[in-house]
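Reviewing the structure listed below.
A single protein chain has been removed from this complex, and every other one stays in its place.
And then subunit A:
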Amino acid sequence: MPLWLREQRWQQTLSAVYLSLPLRGARATPASIFCTERYLKVSIPPFLFEAILYAPIDDTNSTAKIENGNIFFTLYKKEPAMWDSLTLENVDKEKLQYLRENAVLKAHEKAKEEREAKKVMKEEHKKYALEATMKLEEAERKRIEDLKEKERQKVTKELELWRNQQKEADKYKSTQKERELHQEIGKLKERKNEKMNKTTIPNERTSKTKHKHTKGHGSCSMFSQNLKEEQLPAPRSAATIKVNFTPRVFPTALRESRVAEEEEWLHKQAEARRTISADLSELEDLKEEEKNPDWLKDKGNKMFAMGNYLAAVNAYNLALRLNNKLPLLYLNRAACHLKLRNLHKAIEDSSKALELLTPPVPDNESARVKAYVRRGTAFCQLELYTEGLQDYEAALKIDPKNKNIEKDAEKIRHLIQGTMQGS
């Protein structure tokens, strides 16, 4: 049960009611006061004060002052009249309840309306702000445009001025030259004859320009040019300078080359030449030259040429033990195996060679073609014609102009078709 506060004191004038309410030590905040047109409530738990007012008041303008443990209400009456009492007496419970609820509802509605009004205001403000900024930006833009326009016009004017000056200058010069010309003609008549003999090119020019009016310049130039001939140095004695162009490992300009891949290939080759396997124990018996993979490769090639395929294979084996990164060794050993009809070994070696021959660049084209052809041949001899054809076609792609490869590819295709029809 709340504690009712009943020690209020009130005074009134025609238009206002002054109510003072002592709060028995309770602390009041603006939130604890609830006021509508006919209902006034102060609720500070556990204290409670409520009053059904005698007549409606203007609750928007009425004020409440919280001070020194009292609340002073200044309530402005809606109709100026003297009240008999502050509150309505003899109000039954139901009416009281009804009034209370009404009051709350009214307050709600009011709050809602206020909220809406606020929202609308906000929207309007926003719109206004936006328009204002837009105007400002427009103004700024216009200002810049104007500046640019002014520049342009100023410059155009200057240009016109300059051109007119040029014209005047030209005219002045031409009249001057005419005068000088007449003076010089007399003097230079004899010298002209001399000059005519010496210089040949000006001769052609004088006959053309003499009779033309080229702003008075043409005929003048004939004479002054002849004079100047003496002051200019003679034409240079002819000479040739030979030039060399910057060599490139790959003869294409930067924009045409595939530099990254080519660099990779070169790097790999350099690396390959440097690696030497560490199998030293058996190699100690060998002579110095036999430890050089290139020398061994050459030896192998010679053996192959002579027909001694086993010896060639041995040489390549040794070379590979020393350096297993040289693709050419695998390639040549594959050729030997082909001749020896070790077809599987041939396929293995060609595959290894192809592995080592990545990235595919123009430099290792011929090597790759050979690898594909040898592997293709091995496949065909094993009667794996489709694989063989694949390799031949790969070789053809790298080197489309090779007639032998084309012929062989055709043959294989026929063979495949023949077997398919047969089986």
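Heads up, the rule we're going with is that contacts are C-beta pairs under 8 Å (C-beta built on N, C-alpha and C of every residue); 3 or more make two chains touch, one makes a residue touch a chain; residues count from 1.
The rule is short, and it goes like this: contacts and distances are computed from a predicted model.
Student: Identify the UniProt protein name of the omitted chain, choosing among "Phospholipid-transporting ATPase", "Malate dehydrogenase", "Dynein axonemal assembly factor 10" or "microsomal epoxide hydrolase".
Tutor: The correct option from "Phospholipid-transporting ATPase", "Malate dehydrogenase", "Dynein axonemal assembly factor 10" or "microsomal epoxide hydrolase" is "Dynein axonemal assembly factor 10", the UniProt name of the unshown chain.
Student: Considering the whole complex, which of A:N68, A:Q183 or A:T240 touches the chain not shown?
Tutor: Once the missing chain is taken into account, the touching residue is A:T240.
Student: Pick from A:A111, A:L159, A:I185 or A:M306: which residue touches the chain that isn't shown?
Tutor: In the complete complex, the chain left out is touched by residue A:L159.
Student: Which listed residue (A:E7, A:E101, A:E131 or A:E151) would be found touching the missing chain in the intact complex?
Tutor: Of these options, the touching residue for the absent chain is A:E151.
Student: Which subunit A residues would touch the chain omitted from the figure, given the whole complex?
Tutor: Residues in contact with the chain left out: 140, 144, 147-148, 151-152, 155-156, 159-160, 162-163, 166, 170, 199, 201, 204-205, 208-209, 212, 214, 217-218, 220-221, 224-225, 228, 232-246, 248, 251, 253-255.
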